[in-house]
Each structure stands twice: as structure tokens, then as C-alpha cells.
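Removed from the display is one protein chain of the complex; every other protein chain stays in position.
So, chain A:
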Amino acid sequence: MNHRIGVLGAGVMGAAIATLAIGHGVPVVLVDVDDETLAKARKEVRQQLKLARLMGKLPRTGEAELVTTTDYADLADVTSVIEAVTEKPELKAKVLAEVSGVVKPGTVIVSNTSAIPVDEMADSVARPEDLCAIHFMNPPYLIRAVEVIRGPRTGDETMSKVTDLLAALDRDGVVVGDGPGFVINRILQRSINEAARIVEEGRATPEAVDAAFEGCLGHRTGPLATADLIGLDNVVDSLRVLHERTGDRGYEPCDLLVAKVAAGDFGRKTGRGFYEHGGAL
């Protein structure tokens, strides 16, 4: 099958998913709300292609075409859609409804949501059987494994098309069931929140928290360096999604996280979060 993917949202994940796809020869139509964001994303994709190639993670030559646009109508002939807009449930509902009205029936619609259940989003699309979630890891062009979430209304045909899509992108899917945060974020977001709370209480510095997880437990990256990579704005949004859907106070974003986001310190993407990041890459 000749894939052509529509990617919604050209932020941290949307741009990086575009890199993964075009690097594997799969053309992409990348959509965001303004041209400035799209221009920045084009530049990022170019650099990410280099990084991935440098590390031997993408074929060295021969990328497919990247089209950037603010017009959803340009998605009419894509073979699948990957939604990666901001983690706000009302926004996702609106965007998913819009895109399901543009694409042909049978076009797989994938959400890259961190924490919103597939079955909740299924209420927003015209054909719930065409919807599922793939939780790509950050950065998706370096990490092969992805979490694949089948909702109760996801069709068999959709699941087989997703298998085909992941093969084209050279990713390995781990299929899990539906529910807030799926597997990874049900655990990871709580750990990040708790780690931030420990810093807030003054019990340990971010460096000490991460050094403990890296040195003692062998994690490649500690929870707070991971939070800076994800984007603290996205961490707070994801925690709110989890908190609202589970009622579990462990997910209520702690004051330190909320304060950093209010101050505009989102982590790597703004140059400062729990750490300072020279040259926001």
C-alpha cells in the first residue's frame, strides 16, 4: 500500500512524527494553525532527519515529500491521519470531528494522545471504528517501540491497517487496552508529579532525583529530565486529563509544575524547565 499520512499539529510530536515518516519514504501533509509554526516545524524536521541519520536510525538518503498547510481540506486524499494537537480534550474533540468529515471512510484516524481514552474521542468522529491511538515515544524517530491502543469500538480492519502503517514506519507496536493514560502515562505522569513534589518539598534537587533513578535503577533518563523533554505544559495537561477522569489526587498537578508552566518554563522547548537547556534542541 502507498501510504500518505496527514499529521495534525506541528509541535514537538507532530514535527518529529513527520520526520519519522518522510525519513522512511512516506509522504506527509503536516497541519497546524499558523504559518510561523509550520515554518519552524520544517526547520526542525530537516535537523531531526540529520540527527536520526547521524545515529543510524533512519535511511541515509531518499526522504519523501513534506507538505505543510493550515487548511484541513488538503487532507482529503491521505491514507491515514495522526492527530498530535495539544492535549486538551475539547480541542481534540473539535479537531477529530473536523478531520473525520474531510477524509474518506476507511481512512484510519490515529490519535497520539498521552492520556485521553480512545472511546471518549470516538464520540467525536463520524466513524468510531476507524479510530485508535498510537502513543509514540519522544523522539519517535529514535525510539522504535510505540504503545498501540485499541478502543472498544475500534474495528478489526483499522487494527490491521495500523499494523501495516507501523511496518512502513519501522516501529514495533505493543497493543494495550483503553483507559486514562493507557499503560505508560498512567504510571509515568504520576512519577513525574511525585518527583516534582519531592523537589517542591525541598527533599532533593532535580539533579539528585534524576541521579537516583539513573544510577540506582538504571533508567536512561530520570523523571524530571524526562519531563523537560516532554514539555512541562504537556505534563500538566496530561495530569489534568488523568485527574479529571480518575478522581485520583495523585494526578493533581503539583504547585511547582503549575508555577513553572505559568512562568513559561516548559523545559527543552523554551530553554528552561527543571534544567537549563542551551540551544533548545
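One rule holds for everything that comes next: a residue touches a chain if its C-beta (ideal position, glycine included) is under 8 Å from a C-beta of that chain, and two chains touch if they have at least 3 such contacts; residues count from 1.
One rule holds for everything that comes next: contacts and distances are computed from a predicted model.
Asks: From the names "Acetolactate synthase small subunit", "ATP-binding cassette domain-containing protein", "Acyl carrier protein" or "ABC-type quaternary amine transporter", which one matches the UniProt record for the unseen chain?
Replies: "Acyl carrier protein"
Asks: From the list A:M55, A:A76, A:A145 or A:A259, which touches the chain that is not on show?
Replies: For the chain that is not drawn, the touching residue is A:M55.
Asks: When the complex is taken as a whole, what residues of chain A touch the one chain not shown?
Replies: Chain A touches the missing chain through residues 47, 50-51, 53-56, 60-61, 278-279, 281.
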